[in-house]
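The following block contains the structure, expressed as structure tokens.
Moving on to chain A:
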Amino acid sequence: MPESLTLVALLVLLASAAGLAIVLRSAVAIEKLMAVQLLGTGGAATLLLLGAATAQPALADVALLLVLLSAFSCAAFTLGEGEDPGDAAKPDEPA
Partner candidate 1 sequence: MGLTEAFTLVCVVAGAILFLAGTLGLLRFPDTLSRLHALSKADNLGLGLIVLGLLPLQASLMGGVKLVCIWLLAQLSAATATQLIAGIAARRKPGA
Partner candidate 2 sequence: MTPAYAATPGGLLLVLAVMLPAAAALVMLVLGPRHTRVVALIALALGVVVALATGLQLVRSQAALIYVLGNWQPPLGVALRADGLSVMMLAVTAVVMAATGLFARELFGLDLATADGRLATSFWILLMGLWSGLNLVFVSQDLFNLYVALELLTFAAVPLVCLDGRGETMAAALRYLMFALLGSMLYLLGAGLLYGAYGTLDIRLIASASHHGPAMAIALALMIPGLLAKAALFPLHLWLPPAHAGAPAAASAVLSALVIKAPVFLILRLVADIAPPGSAAVAGQVLAVLGAASILFCSVMALRQERLKLMIAYSTVAQIGYLFIVFPLAGVGDGTTPWGTIAWTGGALQLTSHALAKAAMFMAAGIVAEAVGHDRIRDLGGFGRVLPLTATTFGLAGLSLMGIPPSGGFIAKCLLLTAAAIGGHLWLALTILAGGLLAGGYVFRVMDRALATPAQRLALQRPIPLRLEIIPLVLAVLAVALGFLPLAPFGLLQIGRPDIALAVLP
């Protein structure tokens, strides 16, 4: 059983990482962000499977953190996206 769970974990990880690998080389920034999101969820799934495989229930806590913070980088990303260099309002250095 642990062996099969590890195998499935490997598959999930490979599936998430494969998307990232291909997207990182070619596409636009948004798609990279999407691939990172996929890796976040995939990573959480991988951790859950590994935790079950190696009887380390604490790994679920790590997965919990990953999903909690996965929207976080997305939010940070959108901040740089809203304003163009020409925007009058510079949120960080108001005149």
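Basis for inclusion: all candidates are chains of the complex that A comes from, given by their letters.
Assume a contact is a pair of C-beta atoms (placed from the backbone, for glycine too) under 8 Å apart; a residue touches a chain by one contact, two chains touch by 3 or more; residues count from 1.
A quick note: this is a predicted structure, and the numbers were derived from the prediction, not measured.
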In-complex contact of chain A, chosen from 1 or 2: 1
List of chain A residues in touch with candidate 1 within their complex: 1, 4-5, 8, 11-12, 15-16, 18-19, 22-23, 30-31, 33-35, 37-38, 41-42, 44-45, 48-49, 52, 57, 60-61, 63-64, 67-68, 70-71, 74-75, 77-78, 81-82
